[in-house]
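Every protein chain of the complex appears in place save one, which is left out.
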Amino acid sequence: MRRRAIAIAALLALAALAIVAAASATTNRAAAPSAQAATAASLVKCGKTRSIGLMAPFTGPAASIGINQVHWAQYFQRTYNATHKTKIKFVNEDTMLGSANGTAEAVKGAQALGSNPSVLGVVGPAGSNEVKATTGALKGAGLGFVSGSATNTQITTDGTRTGYFFRTVPPDSSQSKSVSGYITGKLKVTKVYIVDDQEAYSIGLADEVEAQLKAKGVTVGRDGVSQQQSDFSAIINKIPRDTELVYLPWQLPPKGQAFGQQMKSLGRGSVKLMGSDGLFDPLFSGLGSNVYDSFFPLNPSDKRVKAFKKLHGGASELFGAPSYVATQVVSGAIDRACANGTASRAEVRAQLKKTKISKKASLLGLPVSFDKNGDMVKKPFGVYHSVNGVFVRVG
Amino acid sequence: MVGPNLEGGVPPGPGVVDQPRVGVDEWVANVDERREAQKGLTGLVRRAWEGVPPAGRLVILLGPFAIFPFFANEGNLYRYGLITVVYALLALGLNVVVGFAGLLDLGYVAFFGFGAYLYGIMASGHSGHHLQAEIAIPIAVVAAALVGLLLGLTSWRLLGDYLAIVTLFFLQAFVIFVNNANGGPSDFSYPFVGRVDLTGGANGLDQIDPLNFFGYHITTTKGYYFYTLISLALLMTMLYFVNKSRTGRAWRALREDPLAAEVMTMPVNRLKLLAFMFGAGTAGFTGTIFGAVQSGAFPGDYDVGLLITIYAIVILGGLGSIGGVVIGALVVNGAPELLRSSSNARFLFYGVLLLALLVAMRPWYRPVVVLLGTIAFGAVVRVVVAAAWPRGTAGHVQGGGAFGRALDHWVLIPTHVDRIAGWAYFVLILAALVLTLVRGWWRTIALIPTLYLASFVWENKLVEQVSGATRLILLGALLVVIMNVRPAGIFGTSRVEIV
Partner (left out) sequence: MNWSLFFGELVSGLTLGSIYALIALGYTMVYGILKLLNFAHGDVYMVGAFIGFFVLQWLGGPLTTAVTGWLAIAIMFVVAMLGCGALGVGIEIFAYRPLRNAPRIAPLISALGVSIFLQNSALLLWGPQFRSYDTFDLIGVKSYHIGRNFFISNIQIFTIAASFGLMAVLTWLVARTRTGKAMRATSFDREAAEMMGIRVDRVISFTFFVGSALAAAGGVMFGIVFGQIFSLMGFTAGLKGFTAAVVGGIGSIPGAMLGGFLIGLTEAFATGYLPGGSTYANLYVFALLIAMFLVRPSGLLGSPVIQKV
């Protein structure tokens, strides 16, 4: 009898779900599907609140970096709302980067933003694969999207999203040039070993750095570990004893720390370690003075950076700072498009192309404007050296 | 296994005629009659359902799906409609392998990915080829079925647990391969062609063409939705007929007792291979759809997470039940979407608690007592805590709405909550387990603080991660509960095993 009861309960629960689903489906009847194409060019009256879509990994394995980006974006929103009559409102879509369903969540989010008529521009998504997956939906809805962390070089050069996609972070090609330039120019090492972490970001960077180093005559060994792995002893044993530098284009600082510690415990503590912007963190720099890293130039003593750190209790990561700039770019474009009272998504996109933020106003320490592909015109990466446990810019 | 019922340890003599006992042949033979005679709501619904002709049942199940696009906007259509139908298709294929033939295949989504990637290799901007769908799709399906055949060959000597592990490793191998086959330094070098960029590696195979049938491109969500829905209907029809055929019966025999089937001269190995191939072909077909919809195939999409989702659908819907799978897909896909907003999730959570209370406790006055008791208990606790420790009640319920505001005055929401919430979660699990051990009035009394604690944990901890970890926690708990209560799934048929 208990079983029957539970079966009835399940049926009732299902019925309840169906009703709620139908109810929430009908309340969003704003735009019938065939009207989708019209939203791209359709004019929206610019009221006091401007809606910006925010796509980031709020939950899931990449949540720690995602929440950081969200905090930076919200920080811009806070400062903007405090100093302007119009207010920014975020429409949040959780992309769950790196989670079980892969990019499916990001596409769902993109579709939802596309069919929300008040959204005029999007900040995000965070991952390069997500950018690729959501291009169809966002382009179809006519939305421009600006990412603060999708660094894969091809997504701006392959032409599939020109005019729609922009990014406020230098691409991998810049980072790899800075890194290989520093390795061969300043450090002058001739034997390098590269270990990637099997993720798109890492493999892309590793491939480029490897090619550039080899072109300059450096001996390069290459291997990969899974992001889930913590046991590096087998890999460390494989690294030839005469290697002078190990390049780790990884995204998770605790992993970088573990690698460094295991190197030490296996007697290889004197080998230089170079990380990528994902490892720019005290956990990695705390390993010792043999540690280098590359990061986009950000002025740590900028007032806004200091204020952000204070807001979030001292130790906070700078990884999400480009998302601040991305929000700045999108809100600026919306404001300019709304100057005459109405705006359409196409107008916002046109304004995105014309973005011009001066060096003083930008957090990145360099002026922000976009080239024809959607990349920033100026896109250097700095190289840092760990001195007394803190990263100091050296190149 | 149901053992014989030996009261007093001695079987009755030959002349005794009494009620058929569990496990004895007559009891088994009467299974169908007992089902017919089921009283109450379940029996009524079941008899009504089985009275409708199969075509009618198909229309009833899929009818709402067909009208849905006219009531939903693009975003919701994609989210609630297209993805549900795609999952339902996938789950049907898995149902053949697991539900019909009884083979625990844990590598199933590899075929899904295989179909998507192969279609991408044949028709995408990335690879440079642009085959039309009517050529590419059959190739993808046949190729997937062949790979299924190869995987099935490893099951020649294996069944059960070992097969599960081998197929799981196949999935891992697929993901690793696809993640690295970009022609780069970590890829293999093939004999004649050297290194080839097959899958785009970790960056995925992007710019996949939309489905192109004889020049007609499917480009809108609605178009893909109807295409997938029609495929689903066709597949369900096909499976219905297969189920009634010799092969279907043979599969059922294989599922129940492989050894007996073999002894009865059924070609057990060939049946296993056939099941694998069928499942793989279905998954490959669904893969072509998904690849075209997403216009890209990425390694992370076809991993264990999706496998668990599809298994949840098949189990919830009932192993071996064709219609149940569709309902399972609706629940497993629809519920998390609904749970995205905290206020919706809250309704669902409290609604389910209430329902469970009403259903599990008879007579009617018990749940009412528990409810009133919990409300009173909560109010008292809150007043006491507010007096003793003001910070304990200063926080606010996440999300809003009238219900949320009402709860604000009832539930304890401290301002700095992390560690307390963690311990509370732990205590809640213990309390829930203790509840299953006590009986009678003790259980009713113990329910009151447990319910209040559950509400506390929900508002302070679970609601944070509603679309991520919480959903999966509930799924895991649900799987355990369902297996305990109804191992065959909600719509599956209970099986009787004879020792």
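A and B label the chains in the order they appear, each numbered from 1.
Everything below uses one rule, namely that contacts are C-beta pairs under 8 Å (C-beta built on N, C-alpha and C of every residue); 3 or more make two chains touch, one makes a residue touch a chain.
It should be emphasised that the depicted structure is a prediction, and the values quoted were computed from it without experimental measurement.
> Looking at A:A106, A:V225, A:L318 or A:A343, which makes contact with the chain not pictured?
A:V225
> So one chain is hidden, and I want to know which residue out of A:T49, A:S233 or A:S358 touches that hidden chain in the complete assembly.
The single option touching the absent chain is A:S233.
> Who touches the missing chain here, A:I88, A:A104, A:A137 or A:L252?
Result: among the candidates, A:L252 touches the missing chain.
> Out of B:I165, B:V242, B:L353 or B:A431, which is the one that touches the chain we can't see?
B:I165
> Name, in rising order, the residues on chain B that touch the hidden chain in the full complex.
Residues 1-3, 98, 102, 104, 154, 157-158, 160-162, 164-166, 168-169, 172-173, 176, 180, 186, 188, 259, 263, 304, 308, 311, 315, 319, 422, 425, 433, 436, 461-462, 464-465, 468-470, 472-473, 475-480, 483-484, 487, 495, 497 of chain B touch the chain absent from view.
> List the residues of chain A that touch the chain left out of this view.
Residues 60-64, 198, 223-226, 228-238, 241, 252, 254-255, 257-258, 261-262, 264-267, 283 of chain A touch the chain that is not shown.
FYI, only the chains that are shown with their structure count from here on.
> Find the geometric centre of each of chain A and chain B from their Cα atoms only, then give the gap between the two centres in Å, rounded to an integer.
The mean C-alpha positions of chain A and chain B differ by 32 Å.
> Where on chain A does chain B make contact in their complex?
So the residues of chain A in touch with chain B come to 2-14, 16-18, 20-22, 24-26, 28-33, 36, 59-60, 63, 94, 96, 98-104, 107-108, 111-116, 128-129, 132-133, 135-137, 152, 154, 158, 160, 198-200, 202-204, 207, 210, 222, 224.
> Considering the complex alone, what residue numbers of chain B touch chain A?
40-42, 45, 64, 68-69, 71-80, 83, 125, 179-180, 182, 184-186, 201-204, 206-207, 220-222, 294-296, 298-306, 308-309, 327, 330-331, 334-335, 337-338, 340, 344, 347-348, 351-352, 355-356, 359-360, 465, 467-469, 472, 485-486, 490
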